[in-house]
Each structure stands twice: as C-alpha cells, then as structure tokens.
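The structure is given below, and queries will be raised subsequently.
Note that one protein chain is taken out, while the other chains of the complex remain in position.
Chain IDs A and B follow the sequence of writing; residue 1 opens each chain.
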Amino acid sequence: MPKVQKFLNGICLAFVVVIFALPFVWMISTSLKTLGETLVFPPQWLPENLVWQNFLDAWNSGPFLKYFLNSVIVAVGILIFQFATVIPAAYAFARYNFPLKNFFFAITMVTLMIPAQLIFLPVFLNLSSWGLLDTLWGLILPFATSAFGIFLLRQTFKQVPEEVIEAARLDNASEWKIMRRIMVPMAKPTLVTFGLFSFITHWNDYFWPLVMTTTDQSRTLPLGIAQLRQVEGGASWNILMAGNMILVIPILIIFFIAQRQIIRAFVYTGVK
Amino acid sequence: MASITLKGVSKVYDNEKKVVEKMDLHIQDGSFTVLVGPSGCGKSTTLRMIAGFEKPTEGEIWIGNQLVNDLVPGKRDISMVFQNYALYPTMTVRGNIEFSLENIKIPKRKRKEMVEEIAEVVGLTEYLEKKPQHLSGGQRQRVALARAMVKKPEVFILDEPLSNLDAKLRGQMRTELIQLHKRLGTTFIYVTHDQVEAMSMADEIVILNKGKIMQQAAPMALYNNPKNTFVAEFIGTPAMNVLPFEEIRVDLNIENNPAITHFGFRPEHGRLVHSEDPQIFTLRYPSKIITRETLGSETIYLIENKLGRQHIKSTEPPLSEDADLALCIPVEKIYYFDRQGNRVEKENEAFPYTLQNHEKGGVKI
Partner (left out) sequence: MSQDLLSHLPDNQPVAVTTRRSVSRDFLRPYIMIAPALIVFLLFFLFPIGYMIYLSFHEWNFISPEKTYVGLENFKRLVADPLFLEVIRNSLVYTFLSVFLTITISLALSLWLNKKGWIYSFIQGAVFSPHIISLVSVSMLWMWMMDADYGLLNWFVEKLGFEKVPWLTDPKFALISLVIVSVWKSVGYYTLIFIAGLQSIPKNLYEAASLDKTPKWRVLTKITLPMLSPTLFFLTIIGLINSIQVFETINIMTGGGPVNSTKTLVYYIYENGFVFFKLGNASAAGVILLIILTILTLIYFKVLSKKVHYQ
C-alpha cells in the first residue's frame, strides 16, 4: 500500500475504534465523576478526582446484593438445567433412530424460532396460575432447555466417528457410560461455546425478569440497574453509569479471558 | 477360543438392497481367516453382524456353541481393531486400554497390572500417559491392538487395520500380526480389500462378491484351483487373462463344445519368445508389446495378438518393446470356464476328451 493510503486507512481504523470504544470510555469516566462534573456543557472528559463512592452509592440504593445473587442463581441455574436436558436430547437426536424422531426434532426446530417476546403473555398467565410468578423458578424453568443448544450439540455428536462408539460397545460400556465418558468429553469445546452463550444471554436479560417479577425478592441485576433511573430526585448520571459498570464488568472480564470462544459462540448463532 | 458359524444369513437394507445373501460360513476355531473382496461385496456387513453392530435380516450367527443373534456386542466376547483405530481421543493410552477392564469391574490394582503388561508386550510403556493425537500412526495401531488384546477375547476381528499405514510399516505389522496370531491361538477374522494381504497372512481366505461367497479355501488352493472367473481374476497380480474360448478351440482341434465359453491363463504362465525361436508349443500367437513395466526382479508386459490383450509376467531380462515376439501358452496351465463363469474342471463330463491328452504337458511331439 502507498504511504498516503496507509495513513488514511489508519485514520479510518482509529475512527471506527472511537465509535465503538468511546461510549465505554465515557461510561467509565462518568461513573467516576461528581454529579456537578456531569452537568457541564461542553462535557468534561475526565473527572478531577476519582469518585469511587458512586459505586457504593449505586450498590446501596437498593438491595443490590439480592439482585446480584438472584442474577447468579438464575444464570447458573439455567446453565445447569440446560446442560442436563440438552446433552441427552442432543445425543438421542444424533445417535439413535426411533419412531417419530423427525417429528420431535421438528418441534425442537420450531421452538428455536419462537422468541420470548412472542409468548411472554401466555407464559405469564400460566406461571401465575401455577404460583411461579415472581419466583426465581419462573425465571429459570422456561429456559431449562435450549433448542439452540440441542441443535448445536447434535451437530457435534454426529461428527464423532461411529467406530469410536462401536469400540466402546465392544468394550462393554453402557450407553450412559459412552455418553458420559466418551461423547461429552469429545464435545467439550462445543459445550464451552454454548455455555458462554447461554450465561451471557441470561446474565444480560432484562425482558423476562421485567415481565415475570413484581418484587425485589426475585429481581435480577439488570432490573435493579434499570430501576436506578426511578430513584427520587431524578437520574444522576454518575450513579447510573456506576451501576451499569457493575453489570458490565463481569461480562467484559469474561470477554477478555475468552474472547475467541465468545465470538465463536455468538457467530455460531448466526451461521447455524 | 471359538469357532464362528453363519447359517443362511442375509442382510437387507430398506427392503431392497441385499447386501448379504443367504450366507453359510464356517470359521474354524483358532484359524486366521481373511474376508476379502471388492468394496461393496458385503465383507464389512458380515463382520459387523458377527460383532453385533448390525442385526441379520434372517439366519443365525453362532459363536462357539452359542446363538448370538440377540446378544449385544459387549457380551459377545469379541475384540476389534478398526480401520481408523477408533481410539477414545479424550483418554490417555492407559485409559484406552483400561476402559474395557473398568467396564467389567476388574479391581484397580489388577487393572494397572494388566495394562502395564500389555503395554510392555506392544512396546508402549513410555507412552501410557499420552493422548492418541500425540502418537504416530504405527503407535496408534499398537494402542488399538493392546486395547483389543487386554480383554483376552474369544474372537479377534480386524477391519482393514493396516490400510492407514505406509507401505514399510504395513509389511512389518503384517509379520507381527501373524506372530501374534500364532502366540494367542485365538480365532482371527481379518477383513481387507487387498488380495496380497489376504494371500500373505491367511490360513483360509473367504472371497466375497455381491453378498455371496465366491470361494473359501487356503491361499494356494485359491490360486491353483479357482472355482470361477471372479476368484481367478481376483487373486494374483496382474489378474488372470480370461478370453473367449472360440479362438483356441480351433487351434486345439476340439469340436464345438457349448459347455466351455472362456479360457484363462495366469500372466506368469504365458511365455514370450522371439518369433525365430523353434516352435515347441501348440498355442503360439505372434504378438506385439503395448506397454512394459520393469519392476526389477520381474517385468510385466501388456501385449496384443489375435486373442486380444493380455498381461504377461516374466522373470527373464526385459525384452525390447519393438522386438518381433510370439506368445506361447502351455496347454496344461489353461483353465476353462462356462457361460456363468464357473470353472469346468477335468473331472467334469463336459471337459473335452481331446484335452485329456494335453494334461501331461504342452509339448507337441
């Protein structure tokens, strides 16, 4: 590339980074400002002193420990349930032939296409008649399995050579043991991919808890953060941004540790 | 140890394709039996039915004196070495060998002992804690063998176990397998599409084609007495030359004989002579060389004459390609076949009486 072109390319790259990274920088910067520093125009880029107190204020403005624990329980609970239901189902779809298999798999594929935004109303009515409204179960059970996970893992299981399973059968291994000792270890990369996808999705989820909870007993972190807006005296942006940092930081840490797997996980959902 | 018997076994897929058809097969206790045939001949299906991965559509499979049709693979007391080894990729070599012992609940200390003994036998001791993907092809092969041997099975099945190895290693493993069979004395069933492998290793060869047994016999018996053109053409490289009978019928002074339609002779039995050499054979045809492959110890010619094209193998020094040559066929080395491709042997009443004279030698007096 000629030098001028290279320079222009660099400028453009920098511009793209600014567009996507600047909002985050702005978020961090705001979260460490005093209220006064947020209310100036033109905006002040950096805080004079770092006001860590904002984080404590955000945390203490509601039962955030409860929210945080609820979020952890819900995201991890969903993950455990999903592994427990997705692995056997994917294995059966990949490895066994049985009457009505295609019908059941079609049901799975149809479910893959049904978003929460379509069915929240009737599910809400069901949960309320089962007494599960405003409980953590109501946040976990509807996602106790994942059509996407079944689809993804089925592909992986299908790629295991038939001979490996036959060898294990000759070695007197039970079907359960073949799944546990041979298939699941071989599918580990896919399980990690799917696990990251599921955890991030449900950690971030705002819609479902918004609709299914009514008290702080079962609210999750995103909901608690969103409620910060409604504190009396109006929104003070430094506290709001500090609150959001609490929500974003765990995800960003995971992203830095496992960037490649996460990108794989999310791009997979697109290229299925 | 156990013999294996198939009684009228058929396998039909999708109600149509007969992969194996009414097969009767007896594999002797302690023998090294090779199932060989072109791809799609049903050898893999036969093997998989013996191992229990496929259920026969009809017929009975016996291992020793037990009917095993409804027995799951794990209970048949069979070990198998797969073409791609089928090692458990997430387990170490030790884990791979130990897995079957673990499944039949052999105590841990005993297991450790057995694994280490076997590992020493196949020379894997220093690799026990490695994962299969860090091993070479030959080492993986040994893991597969060790895994199969450690169970001490009644029957040992090997499904094209050498096809993924390079030529040199293949030769070495062939010898080792023969020795292994001698030591274990277990029944070996070995599947391959390679007739050289079959000839060199087997006590007994079963040649399959289109789901049927073409012939079952010891290697040299197959070579000397093929029962049909399929076996004749399958065993030996290059294949036996099989040609229409009519041309030589006249030359041999035989009256029209509807029972025989084809004749054959092996490339190593035909002789190329210079046309000025004295005429000592009944069947002698001026020929020209089309291609010549010099392999060092022997030379393979593709020649053409009024009979058609034939392969000739000779251990004599290579002949010049444009030499003026003639092909001589010793009459006593000729095989006769009927319209269906079945051999017409000299005990057969259809065998031409006049040819009996030639049985003592082809030299015309």
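Keep this in mind: contacts are C-beta pairs under 8 Å (C-beta built on N, C-alpha and C of every residue); 3 or more make two chains touch, one makes a residue touch a chain.
Every value quoted in this text rests on a predicted model; they were computed, and no experiment measured them.
Trainee: Out of B:V122, B:L158, B:A232 or B:L283, point to the residue that touches the absent chain in the complete complex.
Mentor: Only one listed residue reaches the unshown chain, and that is B:V122.
Trainee: Looking at B:K152, B:H274, B:R309 or B:R339, which makes contact with the chain not pictured?
Mentor: Residue touching the chain left out of view: B:K152.
Trainee: In the complete complex, the non-displayed chain touches which residues of chain A?
Mentor: Interface with the chain not displayed, on the chain A side: 12-13, 16-17, 19-24, 26-27, 30, 38-43, 84-86, 88-89, 91-93, 96, 98, 101, 104, 107-108, 110-111, 113-115, 117-126, 141-142, 144-145, 147, 150, 172, 175, 200, 203-207, 210-211, 222-223, 225-226, 229, 237, 240-241, 244, 247-248, 251-252, 255, 259, 262-263, 266-267, 270-271.
Quick note on the criterion: only the chains that are shown with their structure count from here on.
Trainee: Can you check how far apart chain A and chain B are, centre to centre, with Cα atoms defining each centre and the answer in Å?
Mentor: Taking the mean C-alpha position of each chain, the two centres sit 58 Å apart.
Trainee: Please output the residues of chain A touching chain B within their complex, sorted ascending.
Mentor: Touching chain B from chain A are residues 161, 163-164, 166-174, 177, 181-182, 185-186, 188.
Trainee: Can you list the residues on chain B that touch chain A in the complex?
Mentor: Within the complex, chain B contacts chain A at residues 51-53, 72-76, 78-80, 82-84, 86-91, 99-100, 103-104, 147, 151.
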